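Structure below; questions to follow.
In this view, the complex is presented without one of its protein chains, the others remaining in place.
Read from first to last, the chains carry the letters A, B and C; within each, the first residue is number 1.
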Amino acid sequence: MSERIYRDPVHNIIRLRTDTDEGQLMMRLVDAPEFQRLRRIKQLGLALYTYQGAEHSRFAHSLGVLHLMTRVLNRLGESHRIKEEDRAAACAAALLHDVGHGSFSHVMEKVLGFHHEGWTVRVCLSEETEVGRLLRSFSTELPERVASIIEGKFHPAALAQLVSSQLDVDRMDYLLRDSLMTGAKYGIYDLEWIINALQIDEENDRIYVAARGLYAVEEYLQARYYMFRQVYFHRTLRSAEAVLRSILRRALKLLEEGKEVWCAPGTPFEKVLRREPLTVSEHLEMDDSDVLFHIKQWQRSSDPVLNDLSRRFTGRRLFKAIDLDMPQAERADFLRAAREMVQRAGYEPEYYFIEDHAGDVPYYNYYTAEVAEPKARIYVEDGYARPLIREISEVSEAVRGLKRYQLNRVCFPPEVKESIYNLYHNVAPEQRAVDAAR
Amino acid sequence: MSERIYRDPVHNIIRLRTDTDEGQLMMRLVDAPEFQRLRRIKQLGLALYTYQGAEHSRFAHSLGVLHLMTRVLNRLGESHRIKEEDRAAACAAALLHDVGHGSFSHVMEKVLGFHHEGWTVRVCLSEETEVGRLLRSFSTELPERVASIIEGKFHPAALAQLVSSQLDVDRMDYLLRDSLMTGAKYGIYDLEWIINALQIDEENDRIYVAARGLYAVEEYLQARYYMFRQVYFHRTLRSAEAVLRSILRRALKLLEEGKEVWCAPGTPFEKVLRREPLTVSEHLEMDDSDVLFHIKQWQRSSDPVLNDLSRRFTGRRLFKAIDLDMPQAERADFLRAAREMVQRAGYEPEYYFIEDHAGDVPYYNYYTAEVAEPKARIYVEDGYARPLIREISEVSEAVRGLKRYQLNRVCFPPEVKESIYNLYHNVAPEQRAVDAAR
Amino acid sequence: MSERIYRDPVHNIIRLRTDTDEGQLMMRLVDAPEFQRLRRIKQLGLALYTYQGAEHSRFAHSLGVLHLMTRVLNRLGESHRIKEEDRAAACAAALLHDVGHGSFSHVMEKVLGFHHEGWTVRVCLSEETEVGRLLRSFSTELPERVASIIEGKFHPAALAQLVSSQLDVDRMDYLLRDSLMTGAKYGIYDLEWIINALQIDEENDRIYVAARGLYAVEEYLQARYYMFRQVYFHRTLRSAEAVLRSILRRALKLLEEGKEVWCAPGTPFEKVLRREPLTVSEHLEMDDSDVLFHIKQWQRSSDPVLNDLSRRFTGRRLFKAIDLDMPQAERADFLRAAREMVQRAGYEPEYYFIEDHAGDVPYYNYYTAEVAEPKARIYVEDGYARPLIREISEVSEAVRGLKRYQLNRVCFPPEVKESIYNLYHNVAPEQRAVDAAR
Partner (left out) sequence: MSERIYRDPVHNIIRLRTDTDEGQLMMRLVDAPEFQRLRRIKQLGLALYTYQGAEHSRFAHSLGVLHLMTRVLNRLGESHRIKEEDRAAACAAALLHDVGHGSFSHVMEKVLGFHHEGWTVRVCLSEETEVGRLLRSFSTELPERVASIIEGKFHPAALAQLVSSQLDVDRMDYLLRDSLMTGAKYGIYDLEWIINALQIDEENDRIYVAARGLYAVEEYLQARYYMFRQVYFHRTLRSAEAVLRSILRRALKLLEEGKEVWCAPGTPFEKVLRREPLTVSEHLEMDDSDVLFHIKQWQRSSDPVLNDLSRRFTGRRLFKAIDLDMPQAERADFLRAAREMVQRAGYEPEYYFIEDHAGDVPYYNYYTAEVAEPKARIYVEDGYARPLIREISEVSEAVRGLKRYQLNRVCFPPEVKESIYNLYHNVAPEQRAVDAAR
């Protein structure tokens, strides 16, 4: 038996068997330059400004996702027949689910208007990428099959659920990995027990969790809930994203107006800033270093806004943020007054007064039955003697207790913090104003 | 009591007390842009090509080192009087010990001919850095005191040993951190027990370990030994460094010869490549993104060597390596023949046939009494009833058993692997040829 | 500085400083034979029949509780003044809180009609115990002070809360310890974060948790909730307790009726079985070995019930249990019919048909505001800028979501399992019948 072994801080040993066709394919996909690029894209973007350890890349995460997919399929394979071609497609989709991701994607995708899943599908279907060639050389249908898993159109749907649903191997890996790396530990749950309890509901073509796994899934969903509140929605992280957004919007604006902004000439990042369309290859040339390198140079820009924001970003002198815990109407009043105050203090509100709503978060997705479409839901077995399979929130009070998290926040320079706080206490004397934790 | 709290994957909670002068200083040093820059410099450089999780920065490490220094001083303070000004200097030195580090420093420093410790001292003494200003505003002597700890000239020497010796807080942190992040786990030892056993030998002004801590220190030294063999000297990591070295040497050579090499104009990295001297501020503008961004662009260079090596580096298509386990004379013969073979295959040996010796490693430093100077040595208490303080290798057979690790290795393109292997087996039929593990 | 060090699977290093009066007292209390006896009493009684690793003693737990008390007091002492005599009393109470515990206390106390807290108080106040003598020799008031903490009458109440409330060091230790030892991992929460967030509300003389600790306390309460459901209320454990209860009740009955039951003559356990009152010293002679040794001998009893039950117990051939998830009236019907069925099968229902209700559990105490008396409640700070201190369930939706757990269960021999199941499905066709997990 031959194999390739990776050590991993989360899963310890990750084995790729290289004596099977599937294993050979996975190994070559990992070695493809498009996948290697993921080493240069941080999984959590700017979260390291809050949790300094959160420096891990999408590469390490993606390997972990493949590992979990392999483990889950081995487990399910003990009691269900899974076709080899479906297995290969599911594994490839698990490995490649982030291959089209750009750097700081929450921010970049919003400012620039694209979506990484579209790029992932293009990478898989492309004839100019090594990933595309490898998939096609395995079987002519494989690129389409992988793409259809990523787009959620695959059958058997149960396998697609493992890649993308409320209980998929992507989330299973990132909760543990982000927890370990942030040091926050909010995302720890009983992985082994969940893998042990996963089953296929052949009749309805979906994944479900055996009754003994209910508590572990509750714990998993609570873990996710706290990770959102404490990490993914953390004020410092969101404030850093607000600064980055302002920087990019300012650079785009200046270029639109024909003003000078330093760009490394002839690079794909220059095309991005000039809003020129990119080929797949050009998209795949970029990573975190393009953004960081340019912003460092912009610290010497002659435009005072771009100059100032770039210095704040590079030196981690970010915006302050407050959560607006007040009725809609009052909030509007407060925001109007605060925006004027920022303006009067000499800061252009367009770049220095940034509202942040939960709806902005691209994967607002801690579990609530309303928001998840049926195939993304979690199903559990209820009862031992004559069990039924039911959606988890019908069974679990603990899950019903996880409420939607409404984020109404505003970010502004620390220089105006005191005035904004005073204003807030006048407008909302009964409300709490929450200062950034750090 | 007021404090600032960091979560950390290694130490869990790192507290900075902010209600003391010392605490205030530490907090401001952390917030200084020169320290924030360390977020953009990876602790282990290219080790992520072997252990994909090894993506942590010098920022996270440096915070951990400060944390350990605080813990050790608190512990020693239970039984010894430590002056406040010495405490502050020791803590600042612990935090700042890497502040002058450049990116991929093993490679860059060697190719470009400088040493990061010199930069660290300059950063502390400088009047143009915020770090320098903060130290000076705490006390006029502090910059000098911190610099003297880093240079190993400080008194009391016991405190300087905590920052730089064979058993210092730097090594204590990085063994644990590198172990966790690589997933290799070779560097785990009993930190709590060691901290608990540290003592000051007032008479000789040095640190020693109480008798009960002997086994823990043995374990610590074995941990270090295995980390060197399995991580820091790993063939893939060293091969990646060889490729990077070749890239830089090629770029410098082309520029010396007046040929064109793409550089972002007006950046400090351009000055580096043109071998122009840098100010402290310019040095501190650079980080990993400069190197990575430029090498990405060099993939389109018209120089075939720079072009090819940059593609190998970016796509992790590295050199192969073999360890030459043979007498000196035979090794020389083999190397001559192998170099010719590489040349004949169309690869310039200067860039494609790289010898790698242990002596190259800037911190060849798993513990052996011969190499460590007296003040860097480890001392332990021997015996309970009438104990003496002795150098650890006099007491411990296990430590004496840790032998110098002689690295004689050569790296070359995988395209010539088979011919080189055949040559090796002809020259050294009795010897083992060790292929790269992955 | 001198100290005594214990290694601990949960807390790693437990230090007793022996260079202070308080430290000397703690060390001597640990060495007292009354405290050493706790080595022979398992913390979780019969839980090892479900979780084979749950074999830890009250000794290890009590040391852990002292350790946590020391850590919490050190932390609180950074911002509050705590009198030395209060500190000593709090530490002694933490260490000794279980010193009067008998073996298998849930079962024994109920069958025999006494309560371990009464014994603990007697041990502390007694002049015939070494513990009593040590406390008294420290200060004449100390025995009373320790007793009053254990009885919850102490002032300052904040310190008493640390020993006995919904967020006390007893629970903090046992959740982690029971989690580790069972391997169930349900009881893991963020201890460091909670210790870090504990504060004294001087005005109201109570402990509260700073705002940043809210999530950690929610996690702690959820951990407790799952430990109750998955460990402390586990069917196999409760069924083992039911068998043990039947054994003891049978032995007592036989002795009351003048029949022969083997007892080791002249031992305190014989007095217990003959319902004779015990002195403190006699109570303290007994431990788990008395119960286990006698039941082993009762496997040869001429009484068929005592003989049979003792064999079941020793060989872990326990009762089956079902949870009766049905309205009160139907439950009564079902229980009547099932009891008759058991009787007809030749098993005396008094010993072989055991109802088990949550109310039986002596410390029904996962947190709900209704059940906890004010001084046992958990208080948290709400809001950052102008914070208030409020009871946690007013602040936290997650805590309000933890519902009372109603246990209606019945245990019976596996020999009648099938008939009982059929009966259950006839009576309650819509309900789920939950078989014992193992």
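Points to keep in mind about this one:
As a convention for this text, contacts are C-beta pairs under 8 Å (C-beta built on N, C-alpha and C of every residue); 3 or more make two chains touch, one makes a residue touch a chain.
All values derive from a computational prediction rather than experimental measurement.
Touch with the chain omitted from the figure is made, among C:21, C:55, C:84 or C:128, by C:55. When you scan B:31, B:205, B:355 or B:382 for touch with the missing chain, the hit is B:382.
When the omitted chain is restored, the residue from C:85, C:288 or C:350 that touches it is C:288.
Within the full complex, the residue among C:83, C:259, C:316 or C:357 touching the omitted chain is C:316. Although one chain is not displayed, chain B still touches it through residues 185-186, 188, 190, 212, 215, 219, 222, 226, 229-230, 382-387, 397-398, 400-401, 403, 421, 425, 432-435, 437. By the touch criterion stated above, the residues of chain C touching the omitted chain are 4-10, 12, 31, 33, 36, 39-40, 48, 51-53, 55-57, 59-60, 63, 180-185, 264, 266-267, 285, 287-290, 292-293, 296-297, 314-316, 438.
For chain A, the list of residues touching the undisplayed chain reads 1, 5, 12-13, 15, 78-79, 192-193, 196, 212.
In this text, only the chains that are shown with their structure count from here on.
Relative to the C-alpha centre of chain B, the farthest chain centre belongs to C.
Think of the whole protein's Cα atoms as having one middle point; the chain whose own Cα middle lies nearest to it is A. In terms of their C-alpha centroids, the spacing between chain A and chain B amounts to 32 Å. Here the CA centre of chain B is 51 Å from the CA centre of chain C. Among the residues of chain B, those in touch with two or more other chains are 5, 12.
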